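One structure is given below, encoded as structure tokens.
Apart from one protein chain that is not included, each protein chain of the complex appears where it belongs.
Moving on, here comes subunit A:
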Amino acid sequence: MKTITAKWAMLLAVVLLVSGVLAACGGSNQAADGKVTISFLHWRGEDTQAFQQIIADFEKQNPNIKVDMQTLTSDQYQTTAQAKLTDGSVGDVFASFPGAQFAALSKAGLFTDLSSESFVKNYNASLIDAGKQDGKQLALPYQLVYNQPIYNKAIFAKYNLTPPKDWDGFLKLCQTLKDNGIIPIAFAGGDIGPGQLMNTMVMNNEPSEDIFTKVEAGQAKLTDEFWVKTLSQFKELNDKGFFQPNSLGTKDAAAGALFIQGKAAMLASGSYQLTQNAKQNPELQQGLLAPITVAADQAKYEGVHTSTFMLAVNSRSKHPEEAKKFLAYLSQPEVAAQYANATGQNVTLNDVKYDSPELKIVQEWADKKTIFQPRFTILKAENQKAVTNSIQAVLGGATPEQAAQDAQAIIDQQVGK
């Protein structure tokens, strides 16, 4: 018995010793040769390869700086990044989601003010507002996404259809598609659908950038005309059979499959899906459109954009200058082009040259009048959920008035908190 105890004690001692050594190794980010290691924390695991190349090039130009990239899944990032960033040990340069996460990190004082940095000028000023607070540029949205339906150009051409300019035209277009046995809109009602399509559906019903900010502040209500009308239009699309049957049980991947296979003419998602669709069906000719829910002369916006993957310098960083240097490098148009072409993601910088047809489709939208994604202006996730759930409620059979009232009741509980 004594022998076993001694062995276990020895094992424990070894484990403790090894842990101690490893902990000691992890504690320092300044090597003896003066080389500084900065940490780059983000959630885009799929972009790792592209970033590795960019980092290698950066390190070649800056031999005294080493960039240690760490990625988390987007879910993990939402849940654990804050804690990691708070002690400053990781994420000298980090990415933030716009909306709720940006608000929380900003409240915690984790952003360094970048307003006076020269590289900010490389960005399209109209696309980086999401990273601003109180007039300060705290983060630089790097990726650009248009949150509006994708359409199949070949199907549209076959039936002589063009993206309509008003609501009547949109309904007529859907009816033509339906009459020809095509699902007009593949709608992932079970997950991302309501949160995506609501943006273009509401953008002209209440053409204001802060309508949901007002709703959260108690100055406007979901029972007001703009939202009841939006819900009524969702109901109209559903009742007329313009979504695939039982759309509330359909998830993102299944809705995508209907579009990729040519069974549906439109996919209610966003431009981020273009490259993936093209990979799965290289024959697909895609375009972006937005349902205009009002008469043509009343439409203020043509589409919805989101600038996300907001890059920032951690205010707790021990190496802020090196971190800024890396961010400045990422903010060069050539580097951004390298990133965009390698990942299939559009960027918010000016003068970026895109290679792929999908990226060019998105680029066409840069000159159009678009609004920042209204859903992301809802800062409380619980309120966001109440809003998207009201769409699910009408698709499930509730009246628009009742659904709006139920959602407003939840928001009322949040007002002032």
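Everything that follows uses one rule, which is that a contact is a pair of C-beta atoms (placed from the backbone, for glycine too) under 8 Å apart; a residue touches a chain by one contact, two chains touch by 3 or more; residues count from 1.
Keep in mind that, in the parts below, contacts and distances are computed from a predicted model.
The UniProt record for the undisplayed chain lists the protein name "Raffinose/stachyose/melibiose transport system permease protein", from the options "Sarcosine oxidase beta subunit", "Raffinose/stachyose/melibiose transport system permease protein", "Glucose-6-phosphate 1-dehydrogenase" or "Acyl carrier protein".
Which of A:Lys60, A:Lys107 or A:Lys121 touches the hidden chain is settled by the complete complex: it is A:Lys107. Across the entire complex, the residue among A:Gln78, A:Ser356 or A:Thr399 in touch with the chain not shown is A:Gln78. Although one chain is not displayed, its contacts with subunit A can still be listed: residues 78-79, 82-83, 86, 100, 104-105, 107-108, 110, 189-191, 244-251, 254, 257-258, 380-382, 385, 389-390, 392-393, 395-396, 398, 409-410, 413.
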